[in-house]
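Now for chain A:
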Amino acid sequence: MELKILLESVIALLELFLFPGFLFLIFFSFFIEWLDRKMVAKFQNRYGPLHVGPKGILQPFADILKLLSKEDITPESANEIPFKLTPLLLFSFALTPLFCIPIISNSALITFPTDLVIVIFLMSCIPVLSFIAAWVSTNRFSTIGGTRLALQMFGYEIPLVLALVSPTITTQTFSISKIVEWQMGNLWLFLIQPIGFAIAIICLLAHLQRLPFDMPEAETELVGGWLVEFSGKKLALIKLTKSLELTLAASLITSLYLGGPSFLVISHPVIYFLKIIVCVFIFANLKALFARFRIDQFLVGAWKYLIPLAILQIAMTQILS
Partner candidate 1 sequence: MLKKRAVPVEGLANRINELLKSLACQVYVQRNRRIWINASLKHFKDVLSKLIGEENFLYFSTITAVEVQSEYELIYHLTFAEALISVKVKVDQNNAGLPTITDLIPGATLYEREIHDMFGIKINNHPDLSPLLLPDDWKKNVYPLRKWWTKTRIAKAMESHEDRD
Partner candidate 2 sequence: MTIIKEVISNFLKKPVTLRFPYEKMQPVENSRGQPTWKIERCMGCNLCVNVCPSQAIELRGKGRESEIIYYQSKCLFCGECIDVCPTNAIHSISEYKTVFPEKDKMKKEYSRSKQNREIK
């Protein structure tokens, strides 16, 4: 009896730390980043990462290792405690929601009836934390970047939440695992709610600060924006956060709109991987297609088109169900 409990707890710990937990997620996010870089490179007619590992697959890992070995500078005028703390918090806030995503089977590592709300909450904490990080580093460029970040948040946060909520109306649940289960028996949600799917992708791009919405970082305008003062280990954590966020965004789209790890009646991690690859393909394609918006243009677009369309989607869902 005791042995059984011990075994179970060991398995639970292994699940938490190895597969599909902590370590797996980090390395998986490395893979996703590599995939993204490789795809963007392909779209732009180049090779992309090439040297570290076969086809450059270890390049993101090598980048992080390199950053970890670099000198870590804290600017004199920066507020030290929040400046050192924010990268760590960013990392944990990006990693935690990934535990709620069903990867192996239809049920995630951590599930409870309202986990989608927690995921959305943690996700919207990330720009706030980034804003704080920008503010405490007191650089001119990072201040402008932080302001842009906050403005951008006002633009995309509302349509994003609306777009993520509309599946819950159809499925009558706030649990991601339940939504995945629902899609097993029915159509995939992106077929039912195409507008919500499109808005979710656009807003997630804005959330990820990727082209065409990378105004807070805007290398040619702001020299890297809000993360300009971060270096060494802190920058490594932030970069890791970015790839984790990309994984999270792709996983959210997969679980909420593409049916998670399930296809017809089977559910297997491989299906999940394939769907993630499709998502990353979409993200990479959109990154290659556009120039950068200006922040005012984005805000106008978000309030003029995205929010009304998201509300329309919710209204349609309500009427249809």
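Convention: a residue touches a chain if its C-beta (ideal position, glycine included) is under 8 Å from a C-beta of that chain, and two chains touch if they have at least 3 such contacts; residues count from 1.
Basis for inclusion: all candidates are chains of the complex that A comes from, given by their letters.
Keep in mind the model is a prediction, meaning the values are calculated, not measured.
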| item | value |
| --- | --- |
| Candidate touching chain A in this complex, from 1 or 2 | 2 |
| Candidate 2 partner contacts - residues on chain A that touch it in the complex | 39, 41-47, 50, 285, 288-289 |
